[in-house]
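Missing here: one protein chain of the complex. Every other protein chain is in place.
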Amino acid sequence: MILEVATVVEHRHFVASKAESFHILKLRSPEIAVQAMPGQFVMLRVNELFDPLLRRPFSIFHTEKDCLYLFYKVVGKGTSLMSQWSQGREVSLLGPLGNGFGLPSKDVPWLVAGGAGIAPLFFLHHYLKHHGYRPKILWGLRYRISQELIDFLSKYLDNIVIYTEDGSLGYQGLVTEGVEKLYQITKPSKIYACGPIPMLKSVYDWLKNKDIPMEVSLEAQMACGIGACLGCIIKGKEGYKKVCCEGPVFDAREIKWDEI
Amino acid sequence: MILEVATVVEHRHFVASKAESFHILKLRSPEIAVQAMPGQFVMLRVNELFDPLLRRPFSIFHTEKDCLYLFYKVVGKGTSLMSQWSQGREVSLLGPLGNGFGLPSKDVPWLVAGGAGIAPLFFLHHYLKHHGYRPKILWGLRYRISQELIDFLSKYLDNIVIYTEDGSLGYQGLVTEGVEKLYQITKPSKIYACGPIPMLKSVYDWLKNKDIPMEVSLEAQMACGIGACLGCIIKGKEGYKKVCCEGPVFDAREIKWDEI
Amino acid sequence: MGRDINLTVKLGGLELKNPVMVASGTFGYGEEYSWLVDLNQLGAVVVKGLSLKPKLGNLPPRLVETPCGLINAIGLENIGVKRFVEEKLPFLKQFDTKVIVNIFGYSVGEYAQLAEFLSSASIDALEINISCPNIKESGRLFGTDPKMAQEVTKAVCQHTHLPVFVKLTPMVTDITGIVEAVMEAGADGVSLINTIPAMAVNIYTRRPRLGNVTGGMSGPCLKPIALKLIWDIVQKMRVPIIGIGGITNYEDALEFLIVGARAVQIGTANFVNPKTSIEIIEGIQQYLKKQGLKDINEVIGTLRI
Partner (left out) sequence: MGRDINLTVKLGGLELKNPVMVASGTFGYGEEYSWLVDLNQLGAVVVKGLSLKPKLGNLPPRLVETPCGLINAIGLENIGVKRFVEEKLPFLKQFDTKVIVNIFGYSVGEYAQLAEFLSSASIDALEINISCPNIKESGRLFGTDPKMAQEVTKAVCQHTHLPVFVKLTPMVTDITGIVEAVMEAGADGVSLINTIPAMAVNIYTRRPRLGNVTGGMSGPCLKPIALKLIWDIVQKMRVPIIGIGGITNYEDALEFLIVGARAVQIGTANFVNPKTSIEIIEGIQQYLKKQGLKDINEVIGTLRI
């Protein structure tokens, strides 16, 4: 766990015509970058003021030598301030935080992402391939994303299937429908999922009676990010779990899905 | 009094080797620019957050068609955020505020500035010349300023005498000493002064038994800028005065100098 | 826009065309902001706190900015109720908005006199400030003692036919006790919160940063505190509440309304963005439309637990 002043190396904006726009932030952060594992996250300080007050958590999207990448969506005050950052800006980073994903026992794992939930799975995908796996990615989006973003991601991801709610890119429908369809053809060795709670729930509902392990990366409002404030808990079957340090990755079977 | 969204057209940074650095911000602000008179000021919002909460007041330094210029020194949170603004940024501006300077009855008026106090006097200088006066400017500084700033100002100001406390530029000494010296040679028709309170006090002390009118531009912590909050008062001989709307320009003889 | 949406709210004997007012002390006597804000659009204007005699106020400095807050120690400077009626009220009466006069006195008798005097003026309601932390002479504040609060309220209500709202300080052990006391005394409702007693120090001179040493804090940082106090009241009783404290946008205003305030006042935000109150009225209308609602009263007090 390191507190480091990182520097913005590159900032790419992928603005789609409709709604959701995504941003990829490349930060030089030598100490954190070398330690980072897929599923872990960082907490960054948006500015030196107290509005917004708290650090913001972001999954590690990718690492490359002494740099790490974040992939984020503008949803509020902090992320819209971030979207204005330009090269050279210094950013206080706390990380790597959290437990990270576990390796699958065998091939082929499926990575199921919703929206910005692609972030930790992108890193995992890379990592799994590096370790000889042939992961499949299923990514659900509300609307189409910009062509530049598709091009950018295609450089790294093969075996990706995209679903959009309005059918403007890839298949039309929810990514969970994609999971069910693919399951008619082939079986996953393990499922990794990150995205909105309703998506995670429906994947879990579908999966729960099958003998397939599933890990999910969850979110919660965080203050400290390191297990000190007890603010980020979710309901597990065996009591409360701190998302920041007992997660953010959990065995899906340990979560009380109907109470979160 | 207008509330306008201005746009940053140009931002010049004059960073001196030692301490004080100045910045000139050019804003397109058509409605306010055309109404502005020397001695008036604007209140600008530093960001869309609530830290810092209040608008910041700045004298109008210069106007040019639909643009106005501010001349400022970084002293705290707000001004250091401002110093990062770049072209195209939108800024909420309230102005023009305050009463402004009165014209002198005859030539030659002296303009005595300390530090960033040059701001309203620069505008006044320009205005007076336009109306056929031949104002002299005496400017006191802590340290030397950058050559670029000297060059920039020289384009507009003739008849300027600079004093620095350490003698690194112009004459060595306080600007008030300059006033006294110049007085040996020639007499002003009126004195306009803006700068730190001790400087204003000592000019006033020196002047008070002479038959020369003097106007000062004063500062106070402000909230509304328009006379509504009653927060910005200073002690006048006839009771409290609101700096924002009964000033910021005051007849020096109306101020209780020993109580401010 | 919003013609078909009802924003009218009733607070005891006072009806407002919409629930958005500007708060006492932050909008002068109305005139100051009339260049920037169309007063006709406001639910009401609450004018700067008035006393029987003109009051000079505190020594400068009177303002200190804090993170997301503003401490003021104006000391209730005002031109006195007489000059207000003669010089300021006629201007305000030109507009299609309610005029609420905020008053404070140094004794129960003074409050009664103020009420009596103002009852013959053409204003719409009284807001009695029993909570300003900047009155030193009054010693213990009227607003922290249910008995005193009740006495003051009773005296005012006996001397006026106007709707009466009592403005409360947040710094009490039990807000509901005060509310009960003033409602029993005949108030039409309560407005809260006033500023929170606060202080700031210059560490280099080791002196207070306010001429008056202490002052009252306002601004965005107050909102969560004000909401909680209003919630405390709402859980215990049904009383017309005017919500005040840190409101800067329509979302903030709606939080107060949902918790149970029937109207809101905008204070410090006027300084930051003079158009706040107007934007809030528009924002509330849009919100109702999007939520498929036709009446602001369908929102008030509907917090689901």
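So that you can tell them apart, the chains are marked A, B and C in the order they are listed, and the count of residues begins at 1 in each.
Note that in this section a residue touches a chain if its C-beta (ideal position, glycine included) is under 8 Å from a C-beta of that chain, and two chains touch if they have at least 3 such contacts.
Nothing here was measured: the structure is a model prediction, and the numbers come from that model.
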item	value
Identified contact with the non-displayed chain, of C:7, C:45, C:183 or C:196	C:196
Residue touching the undisplayed chain, where the options are A:118, A:193, A:224 or A:252	A:224
Hidden partner chain, touching residue among C:51, C:66 or C:153	C:66
Residues belonging to subunit B that touch the chain removed from view	49-51
Interface with the undisplayed chain - residues on subunit C	64, 66-69, 71, 144-145, 170-174, 196-201, 203, 205-208, 213-214, 217, 220-221, 223-225, 227-229, 231, 246, 251, 254-255, 258-259, 287, 299, 302-305
Positions on subunit A contacted by the hidden chain, ascending	1, 3, 45, 50-55, 92, 94, 220-235, 239-240, 260
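The rule we apply is simple: only the chains that are shown with their structure count from here on.
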item	value
Most distant chain from subunit A, judged by the mean position of its C-alpha atoms	B
Chain nearest the overall Cα centroid	C
Whole-Å gap separating subunit B and subunit C, where each centre is the average of the chain's CA atoms	37
Distance between chain centroids, defined by C-alpha means - subunit A, subunit B (Å)	52
Per-residue overlap in subunit B, given as positions that touch at least 2 other chains	50-52
Residue numbers of subunit C (touch at least two other chains)	67-68, 220
